[in-house]
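As you look at this complex, bear in mind that one protein chain is not there, while each of the others sits in place.
Every chain is named by a letter (A and B) in the order it is written, and numbering of its residues begins at 1.
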Amino acid sequence: MIHLVILAISVLIGLVFSYLAITERDLLKAVGFSAIQAVAYAIAFYLLMAPDIVLAYVAISVGIYSALLIFLIRKTGRYEV
Amino acid sequence: MKRTLPLLLILALVVVFAYLFATKGVISAPTELRPLGKFYLEKCMIGGDFAAGSPEAVTSILWDYRGLDTLFETSVFFLAIIGSLMLFSFKVKEVVREQELTLVVRSVTKIAAVMILAVSASIALHGHLTPGGGFQGGSALAVAPLLVLVAFSRKILETSGLSLKRAIVIRSLGLMGILLTALLPLTLGGYIMQNLPIFPKYIADQLTSGSLIFYNVFEYLAVGAGFTAVFLLISIPEKNFVEEEK
Partner (left out) sequence: MSLFELFLWSFVVLALVATVLISLYGIAKRPNLVKKLIALTILGDTANLFVILFGYRLIYPVAPPVLAQWSESGVKELLRKAVDPLPQALVITAIVIGMAVNIFIAFLIIQAHRLYRSVDTREIAKYGGE
């Protein structure tokens, strides 16, 4: 029961922060919100008994993906018009 | 705040519909295994002729039962990285000297990079025993050069031996290793990507699960070096690229 409650909370955090990431005009802040969503999803993957995916997902979506987008924003401009 | 109102509306809709669905019993959660999943779980370690020789069901599906899928996924990875490298095939003007971060950040990065290297190797090499494997270890490996790249500079990474050319060579070696491991059973009278009777299950009394450990090691090198090569290119500021003369 308790793991289902934590799962619901982490998915809720994912929903809220993906909404914030998509409506945010400052792209750097959007990357930050997107990283928080990724952490919430990593917790959800762990609760769904998928340790293999947690290992890949944390490294990919918190590390590599955020760095890629920050380099991309440095090259193309920070604010969405 | 203009943005909070739609968010609250979405949340209220989700809660109301979840309550309605729960009382009507529209969405039910699965409690039983599917037959295919049951087969893989039964056979992965002790299944006679169907065994992959690994107690880790996910890795055995990844590189044995559905190995061809993963082989072609790896070729998609190869093509995506090659495409990215081709878009950046300019000459690079050498950077004067990039600004470095403070002493605290640099010291922490040194320690963390070494630890990430050790952890990623451990994840990849134990992939056939515990959760982990080539994909997971490789993506963890790519974080270490990325940290060095951000905290120090591209120059330091190149003088310590990890240039773009070398990263591409390591990635090609990994992909070549995967291809050779897949084709080797053909020369020994087996099928393509065959695992157990061709490759030994135990090497020096250690469970190595046939070809799974080779695939994991090669995929680890290919994924880690592929991501590193891309980040070595994307970290160059745009003004340092020089158009090639025609």
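By our rule, a contact is a pair of C-beta atoms (placed from the backbone, for glycine too) under 8 Å apart; a residue touches a chain by one contact, two chains touch by 3 or more.
As the structure is a computational prediction, the values presented were derived from the model and not from experiment.
S.K.: Going by the touch rule given at the top, which residues of subunit B touch the chain that is not shown?
M.R.: 10, 13-15, 17-19, 21-23, 25-34, 36-38, 40-42, 44-46, 55-58, 61-62, 66, 69-70, 73, 76-77, 80-81, 83-84, 87-88, 130-131, 133, 135-136, 138-139, 223, 226-227, 230, 234, 238
S.K.: Can you list, in ascending order, the subunit A residues touching the missing chain?
M.R.: Spelled out for subunit A, the touching residues are 1, 4-5, 7-8, 11-12, 14-15, 18-19, 21-22, 27, 30-31, 34, 37-38, 41, 44-45, 48-53, 56-57, 60-61, 64-65, 68-69, 72-73, 75-77, 80-81.
Everything that follows uses one rule, which is that only the chains that are shown with their structure count from here on.
S.K.: Based only on mean CA positions, could you tell me how far subunit A sits from subunit B in angstrom?
M.R.: The separation of the two C-alpha centroids amounts to 18 Å.
S.K.: If we count contacts the way the header does, which residues on subunit B are in touch with subunit A in the complex?
M.R.: 3, 6-7, 10-11, 14, 58-59, 123, 131-133, 135-136, 139-140, 142-143, 146, 150, 227, 231, 234-235, 237-238
S.K.: Please give the residue numbers of subunit A that touch subunit B in the complex, ascending.
M.R.: 12, 15-16, 19-20, 23, 51-52, 55-56, 59-60, 63-64, 67-68, 71-72, 74-75
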